[in-house]
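Entry: chain A
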Amino acid sequence: MEQRPVNWGRPRDDIYGAYDHNIHNAAKMPTVHTQQPIVTGTSVIAVKFDKGVMMAADNLASYGSLARFTDQERLIPVGKDTVVGVSGDISDLQYVERLLEQLEIEENYDNDGHELKSSNIFEYLSRVFYQRRSKMDPLWNAVIVAGVEDGKPFLSYVDLLGVTYSSPTLATGFGAYLAVPLLRQVVDKEGDEDNLTEEDARKLIDKCMKVLFYRDARSIDKYSVATITSEGAKLEKNVKCVEMNWRFAEDIKGYGRTVA
Partner candidate 1 sequence: MSLQEALPDSALHSTASSVPIEHRFNPYSDNGGTILGIAGKDFAVLAGDTRNTTGYSINSRYEPKVFHVGDNVVVSANGFAADGNVLVKRLGQQIQWYHYNHNKELKLSSCARLVQHMLYGKRFFPYYVHTILAGLDEDGKGAIYSFDPVGSYEREQCRAGGAAASLIMPFLDNQVNFKNQMDPATNGTEPHPITYLSLEEVLQLVKDAFSSATERHIQVGDGLEILIVTKDGVRTEYSPLKRD
Partner candidate 2 sequence: MSNPQEINGGAAVAMVGKDCVAIACDLRMGSSALGVSNDFEKIFNYGNVYLGLTGLATDVLTLSDVFKFKTNLYKMREERAIEPQTFANLVSSTLYEKRFGPYFVGPIVAGINSVDNKPFICGFDLIGCIDFAKDFIVSGTASDQLYGMCESLWEPGLEADDLFETISQALLNGLDRDALSGWGAVVYIITKEKVVKRLLKTRQD
């Protein structure tokens, strides 16, 4: 236990060396145009399966290393058959949420029964993100758009730089290192998703979320799972990580009870 309150919340000197107090005492940023993420959400993960797409994100909104809000929903349904999963800055998430809501409302003005497809929503989002990065005022997020379009699963990624790509398995943030390898064990290349059932996809997602909770310090054991098939989108909330084993923690210095 660190006995000096001044050192609380700072990197440990015995591990990272002496703390550079210039960081704490730094003057205001040279410009305030460019920002940094403040309240953040961690990874979003997604995988295609035979009849659709499954996506998950936990419910934590962190303030730096503080677990600030523990019931933040980060999967946003748009229209009948699209869900947008957002990681990164939460205020930008809420702005994106409002943009998408506005988009949906304006689409419904005509009242012609027409709905935006997943690819339309993705195209819109990617243009917004690219425009904002080009104004040097980015929306600090990495977003995954999941849906079903013309009976086929749709899955694409866009981030604060406007970089886009799609793949049968996708993840943002830490998920790219921890979850994607697990997801690719099952769905390695285009077409492999045809051999994955919804039930198995769900087990896979649960496993990935558990691994992320074990190793990602900015995660929480409560998450939402979105399943999108041609029948529409289904959002399952307050899913908990189960059957965990934390025995290992007891042996690690500074992790559990062990101090010295």
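We adopt the following convention: contacts are C-beta pairs under 8 Å (C-beta built on N, C-alpha and C of every residue); 3 or more make two chains touch, one makes a residue touch a chain; residues count from 1.
Keep in mind how these were chosen: all candidates are chains of the complex that A comes from, given by their letters.
It should be emphasised that the depicted structure is a prediction, and the values quoted were computed from it without experimental measurement.
Q: Would you mind pointing out which option among 1 or 2 touches chain A in this complex?
A: 1
Q: State the interface residues of chain A toward candidate 1 in the complex, per the touch definition above.
A: My answer: residues 4, 6, 18-19, 21-30, 34, 36, 130, 133-134, 136, 138, 157, 161-167, 176-177, 180, 189-190.
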